[in-house]
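The structure is given below, and queries will be raised subsequently.
One chain of protein is taken out of this complex; the other chains stay put.
Letters A, B and C name the chains as they come in the text, with residue numbers starting at 1 for each one.
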Amino acid sequence: MGSDTENSEHRSGETNPGEAERFAVLTSELATIGRQFYERGWVLGTSGNFSAVISRDPMRLAITSTGLDKGALDASSFIEMDEGASVVRGTGKPSAEALLHVAIVRVLGAGAVLHTHSVWSTVLSGANATNRGVEIRGYEMLKGLEGVRTHEHREWLPILENSQDMSELSERVTQLLRENPKLHGFLLGKHGLYTWGANLREAKRHVEIFEFLMEVVVRARSLA
Amino acid sequence: MGSDTENSEHRSGETNPGEAERFAVLTSELATIGRQFYERGWVLGTSGNFSAVISRDPMRLAITSTGLDKGALDASSFIEMDEGASVVRGTGKPSAEALLHVAIVRVLGAGAVLHTHSVWSTVLSGANATNRGVEIRGYEMLKGLEGVRTHEHREWLPILENSQDMSELSERVTQLLRENPKLHGFLLGKHGLYTWGANLREAKRHVEIFEFLMEVVVRARSLA
Amino acid sequence: MGSDTENSEHRSGETNPGEAERFAVLTSELATIGRQFYERGWVLGTSGNFSAVISRDPMRLAITSTGLDKGALDASSFIEMDEGASVVRGTGKPSAEALLHVAIVRVLGAGAVLHTHSVWSTVLSGANATNRGVEIRGYEMLKGLEGVRTHEHREWLPILENSQDMSELSERVTQLLRENPKLHGFLLGKHGLYTWGANLREAKRHVEIFEFLMEVVVRARSLA
Partner (left out) sequence: MGSDTENSEHRSGETNPGEAERFAVLTSELATIGRQFYERGWVLGTSGNFSAVISRDPMRLAITSTGLDKGALDASSFIEMDEGASVVRGTGKPSAEALLHVAIVRVLGAGAVLHTHSVWSTVLSGANATNRGVEIRGYEMLKGLEGVRTHEHREWLPILENSQDMSELSERVTQLLRENPKLHGFLLGKHGLYTWGANLREAKRHVEIFEFLMEVVVRARSLA
């Protein structure tokens, strides 16, 4: 209890008591965030998935089980998995896109990864696919992205082609993030948003920032 | 109690205790779903109707009574009916469109049928009536439809001409579904969506998927 | 208690105990409806007003006091007034538009009058003012309007020029309704919707129907 789980030695086949506690705390927070996103229509129809880092060495992530109604998330909706996406706690199967979460955590050291699937991200990623991304600039709301200090910032939001081959896609994500370590998120074409943060609070803020900005970008174009 | 109501012999004028239990459970779930849909504006003004199969032989459906405010559904808002839409439990009149529910259950073996009446389905079915349907493809969200494994799937969402003659309309629905047993839903022109599932959970998911996709399709066109 | 307040003789300066009861019941229902409309954004910024008939002879209406936040309505938010809009119960001033409520009740015998002030009614009444109204037809949702039996119905939703002179405006409303007793509602230009019903339940349903249809009409035009 209370020991620093991140530096503790991992014994295969066992789990650390600190880990169980962190799992409980993080999944409770993830469930609350997920229900809020569902209310806003950002994760309808079992879409979306959410994870948070329990420990880094060995890598342990709490992540939503696949195929759940995000309006009814509770602690039992999550499993704990290792970096190969094998379940080490809880029952269920991790989200199909679990490897993308692992890639983001591994390359950027993120503490939490949130994937939403809103109307605006779907429309925007469908309309801009040929440009392979959208530049967003001039908006005060950009300052909500970690490290951004001025509305004059130019945020590049890449759009990756969607795929059902998760190991292929996680390689493309890995490459994208290695080449662009300052990104705050990316879109999968006609699919949705991936964003992350040092912790859950930051990742949640990034979801709200991007969802807001994507709606603004689409509405501003309709007006123009 | 606990006997298999689906295979039990039906004695005219009686109801089975297992049936009463199933009726109570299913109508409680239907009421919750209906109130959620009302919150989202999908069943305003007493529009919409919802059913779930209690038993198949004889066919018994729990279905909303006609003319109710879907924001205030509770157990008393439902009746149990047979395949001729005659009430066998509860007080009230089944929804005018009860025969469409029966047709869907009979042809496809659905376990639940949900009809929503949203702004997006009304706008989309009004704009596409001359094509007799809308093809939706390329969206990850399609994978939320039962049996769909890839975003490359092409979902045909037929639009039937609206009618006030429910036996004529239920025949057209029957014919449509017999010829296209892989459909996941259809629209009535300037009216709304019918979708279904093996059970209520699946049917609810299908509503969310289609409502999402219809909004995306209309918004994407406005942008184009 | 329980006496028929509608036929009781009115003694000036007194109120009937049955009236007090009806006032309590109706204002509780009006408050609930008002808070729901506020949640939907239909009566922001103290806009909107709601009334219900307590008795007809003498005419007594429960009506919102002027200038209140509709998200915080309770019993104290209403007064009882006579047909001259003078307060006979409660403290506060009736809504500035009280005379329009009286006109609707008097000409059509309505039991409840609801005025909402949504974005869609404001946009639609601004865009169509030169036509003095909007015809809405072909929508299944029209069947939610009392007495309408088919989606083929053509509903004329008149738009009256807005005014701050309430006696002049109530005369125009009176004339409109005398000449068109089958109307279900009307718009004030760049202002909002008035609709009504035999009772509160029907009036609330009419609000939902019209708000839905106005959004559909505006969105369908954007698409066209």
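The criterion applied here is as follows: contacts are C-beta pairs under 8 Å (C-beta built on N, C-alpha and C of every residue); 3 or more make two chains touch, one makes a residue touch a chain.
Because the structure is predicted, anything quoted here is derived from the model rather than measured.
Engineer: The complex has one chain that is not drawn here; which of the drawn chains does it touch?
Structural biologist: A, C
Engineer: Pick out which of A:80, A:97, A:155 or A:211 touches the chain that's been left out of the picture.
Structural biologist: That would be A:211, which touches the missing chain.
Engineer: Would you indicate which residue among C:34, C:58 or C:192 is in contact with the undisplayed chain?
Structural biologist: Hidden-chain contact among the options goes to C:192.
Engineer: Tell me, which residues in chain A touch the chain that this view leaves out?
Structural biologist: Within chain A, the residues that touch the unshown chain are 36, 40, 138-141, 144, 149-151, 201, 204-206, 208-209, 211-212, 215-216, 219-220, 222-224.
Engineer: Would you write out the residues of chain C that touch the absent chain, in ascending order?
Structural biologist: Residue positions of chain C that touch the missing chain: 41, 44-47, 69, 71, 117, 119, 122-123, 126-127, 162, 164, 188, 190-192, 218, 221-222.
We adopt the following convention: only the chains that are shown with their structure count from here on.
Engineer: Count the residue numbers both chain A and chain B use at their shared interface, divide by all numbers used there, and answer same if that is over half, different if under half.
Structural biologist: The interface of chain A with chain B is built from mostly unshared positions.
Engineer: Need the CA-centroid distance for the pair chain A / chain B, whole Å please.
Structural biologist: 33
Engineer: Counting in whole Å, what is the centre-to-centre distance of chain A and chain C, each centre being its mean C-alpha position?
Structural biologist: From the centre of chain A to the centre of chain C is 47 Å.
Engineer: Could you pull out the residues of chain A that touch at least 2 other chains?
Structural biologist: Counting only residues that touch two or more other chains, chain A contributes none.
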